[in-house]
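All protein chains but one are shown in place.
And then subunit A:
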Amino acid sequence: MALVATAVVLIPLFYLVVSVLEYGWDAWSGRVFTERVGELAMRSVLLAAVVGAGCLVIGVGLAVLVTRTDLPFRRPIAVLAALPLAVPSYVAGFSWLAVADLWDSSSRFTGFAASALVLTLYTYPYVYLPVAGALVWADRTSEDVARSLGMGPVRTLMTVTLPQIRPAIAGGGLLAVFYALSDFGAVSILRYETFTRAIFTALNAGFNRLGAVSLSVVLLVLTIMILAVEGRFRRAGTGPRLNSPRPSVAARLGAFRIPALLAVLAVLIPAIGVPVTSMARWFTAGVSRPGSVRVVAEAAWGSLSLSLAGALLTVVLALPIGLLIARHPGRMSRLLERLAYVAYALPGVVVGLSLVAFGVAVFGSSYQTPWLLALGYATLFLPLAVAAVAGAAAQAPRRLEEVGQSLGRPRWYVLTRVTLPLTLPGIGTGAALVFLTCMKELPATLMLRPIGTETLATRLWSATTSLRYAEAAPYAVLLVVLAAIPTWVLVRRSGIVAAVAQTSGAQGVSAPAPDGLAPSARDEENVLR
């Protein structure tokens, strides 16, 4: 089962290998072993490294401040900090460019620094969410012991707490790094030449796909190398914790309370304010408008239905892989887990082309069904769901399954009656995250959507490429607003808000909602890993 599900990710791999064979080694190596490819690789790796580091600093920093300190306005900040996840990178890029133009037109907001800044600001929630979730549900006993032995709060954090949440940090960091590697929207608008951008350019120039394919293979190798390096440093998580969450004793920031708040606002205000400002200006500046409310509603429906199909299919495929990783840890499941990441780091256009080839080969001229796009989403975003399922399943007490089996129930019965219900909350979180990511995806959507179907993202693309910003505005706003809903679900389910409310002592809230949220929220610890 898990092998079959993983095969989805292998479609682009297979496509790349076949294409390379088709063009021959000479043509391929001639394209790859050049100074330019080396330089592009350096640029991409540098960007991914800087964005990854930035995301770790901001994501972990925010998570610690929100869950473990008496930072003012912690509750709204806990929610707002996740919101940048709802902004697609191309919308972010456009927004920053437009607002920077308002400032001073002589100095240009483009290039490496601009790309790194924008990517970091809209990618750090991949770190923030799982780390905050992990902090809320981390085992506090050892921390209490450390404190009682006279260790200061900072030292406790560094030596006792952080190692516990390392899987969440590593997993989130990996997602951020691969996101930066595969992003096209922000770097093309902010004009920083990366590998992904070169792949698009090659496709735009040659049409024969040789350039795009050759470069994609290099990106693939780069991805595998990063996975290998990361794997060597990643230790196993600390396993399921069955203690209930306890109100955390907020560390007093003292004199640092206001500076800490200012630092947080220095991240959140630009990250959220710039897109809002830009969209407001688009609304008011131009004269173009979408054709009708119906056109907008159809695009919204297209986005919602296709993303829903994508999320469902992705989760269905992620289930066997996630369960295998949680229940049968070993070389095989580790390999499958890593494989899930492979297509995630490839640009959407390459995955799109590979699925066109796959769809034509399997279905002929009627290949353009919603299912193929859903399959495309699954190929691209499988690791998001796999991590959620594996995290949840790892937390579901194995004993219950053993009891079931000892009672003579067949395996499928135990699976459907015991394991699945226990894993369900994790599945929900994974689905929300995939759903959100599908809504924002553009290149594969453009290529694979059924003919005549438009989504918010494709309408937005179409309006902005012909400079009709006022027409683009409603699509952009709707896209961000709709994407904010699953983002809100993610925040709720992570248990951050409830825990923060608890420790704030607001009106003596005793515990998060006892049914559903509390036991499920514990499962979120490794959710984004």
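By definition in this document, a residue touches a chain if its C-beta (ideal position, glycine included) is under 8 Å from a C-beta of that chain, and two chains touch if they have at least 3 such contacts; residues count from 1.
Here is the rule we go by: contacts and distances are computed from a predicted model.
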| item | value |
| --- | --- |
| UniProt protein name of the chain not shown, from "L-lactate dehydrogenase complex protein LldF", "Iron(III) transport system substrate-binding protein", "Phenylacetate-coenzyme A ligase" or "Carbohydrate ABC transporter membrane protein 1 (CUT1 family)" | "Iron(III) transport system substrate-binding protein" |
| Of A:147, A:191 or A:257, the residue in touch with the unshown chain | A:191 |
| Touching the absent chain when the full complex is considered, from A:162, A:260, A:446 or A:489 | A:446 |
| Among A:153, A:302, A:430 or A:474, the residue in touch with the chain that has been omitted | A:302 |
| Those residues of subunit A which, in the complete complex, touch the missing chain | 36, 101, 105-106, 108, 188-189, 191, 193, 200-209, 211, 285-288, 298, 301-302, 304-306, 308-309, 312, 349, 353, 356-357, 360, 364-371, 416-417, 446-447, 449-454, 458, 462, 464-470 |
